[in-house]
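What follows is a single structure, and I will ask about it in a moment.
Here the complex is missing a single protein chain, while all its other protein chains stay put.
Coming up: subunit A.
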Amino acid sequence: MVETPLLRLRGVTKAYPAVLANDAVDLDVMPGEIHAVLGENGAGKSTLMKIIYGSVRPDAGTVEWRGEQVDIQSPLKARDLGIGMVFQHFSLFETLTAAENISLAVPGTIADLSTRIRAASAQFGLDVEPDSRVQAMTVGERQRIEILRCILQEPKLIIMDEPTSVLPPQGIAKLFETLRRLASEGIGIIFISHKLDEIKALCDTATVMRGGRVVGVVDAKVEDARSLTRLMIGREIAAPSHSAERGDGHAVLEVAGLNHTPLDPFAPALKDISLTLRSGQITGIAGVSGNGQDALTRALAGEIVQGSQDAGTIVLEGAELGADTPDQRRTKGLHFVPEERLGRGAVPIHTLSENTGLTTHHAGLVNWGMVKLGKRRALAQGTIEAMDVRCGGPDATAQSLSGGNLQKFIVGRELALRPKVLIASQPTWGVDVGAAAAIRQKLIDLRDEGAAILIVSEEIEEIFEICDTIQVMFRGQLSPPVQAQTASIDDVGLAMAGDFDALVLREAAHV
């Protein structure tokens, strides 16, 4: 006898004005199955999940739930059917406790729920303290609350949207264990990701999407990473070539004893940060975000000006930067690519040409207070060509570009000025695989020209892929540097959870 699928989609189509987000998509999820939906950013995964969860209505196609055709008009309806979703960006209330957050979605008194939360925590290995406030929690804890909130609604199907993107490696292993336990209870799980190794480790079946269509339904255990990549992007992507260090290795930027207490009382204070960036090296700062990376990059870029005595020193090529503004630091060769592309890296409603002028106006763009429009335009055009930015030319607005293309443009804009030091925060966050590879290659090329580069990234694979030395940030403190070639990914993972000793001792053993 053939089992009835929990969820069956047939020919689901959704068109938006500019794109066909889903084109006749079929999907079957069995009870107790962990089903991967794999694809690049923009492949249509999110739209499909929104259709299943009822927040987007399809233009055509049918949805069957346990053998019966249904019309999921709203998230409320989806929840009634037994479909739960754990969002990539958490939807928790910071000022409330774990139990209060859960009580907003699950009926019952706080006391009742606390008991149920403790029981479910034990059953599925999800450590959550019902009475503690979300505000003080780590990303992993927040995710566990989201999952618990989902489980307590007793769903038959759980959609997990990129759940591992925010977790340190040890947290991922723990999450997988929980998901396997849920599946063994007969709950179907849709696992959205673009990380191939995770899908191979966890999932039974993978539906691969590209450009809004299903390009393959494969057995995740059988396929290898190469064949999945080829399916997912339709071509193979060369890993960035990573030659030995170049340049003379002299210290370009030296930071000593940097302290800073942010205004936000819940952001960690920077404690005695010391850091040396050397010519021809890429230094990577690993760590779960929210551990002080933001304050550190702002302090280096000059967005936070240090005032007090114990604020420490930032020295660029022997000269103290002191209270220099970001603009003054740029003219001295220290460039910064912030994490937020729209609003901080570029002005959304301005054209690419205008956005070019924001950071490059010292490069002969201004004459007697007048902007040389032709030259600015040419500079923007040059960046577009050099970085292969797909856009409508220098007059397209920044907000009209996709995330990956805008990021390529912003990185290219800074590269055009030949920086001595480049600080890039999450340079490939939310960028599709092709653009990410291109950006990483450009950063390596810049290193090979002798620049000193600092990358702040949550993606540990990225750090290992392109960095020469690695430091880990945890609660405002920075670990000592270790060599990327000899460090182990597990030790870096332990350091991300606060155990700097593991990293340093192992490193010492290698020497």
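Note that in this section a contact is a pair of C-beta atoms (placed from the backbone, for glycine too) under 8 Å apart; a residue touches a chain by one contact, two chains touch by 3 or more; residues count from 1.
By definition in this document, contacts and distances are computed from a predicted model.
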item	value
"Polysulphide reductase NrfD", "3-oxoacyl-[acyl-carrier-protein] synthase 1", "Nucleoside ABC transporter, permease protein 2" or "YncE family protein" - which is the UniProt name of the missing chain	"Nucleoside ABC transporter, permease protein 2"
Given A:Gly32, A:Pro75 or A:Gly403, the one touching the chain that is not displayed	A:Pro75
Sole residue of A:Ser103, A:Thr229, A:Thr383 or A:Gln407 that reaches the chain not shown, by the stated touch rule	A:Ser103
Residue of A:Gln135, A:Thr313 or A:Gln441 touching the missing chain in the full complex	A:Gln135
Subunit A, residues in touch with the chain not shown (by the definition above)	74-76, 79, 87, 91-96, 100, 103-105, 133, 135, 263-266
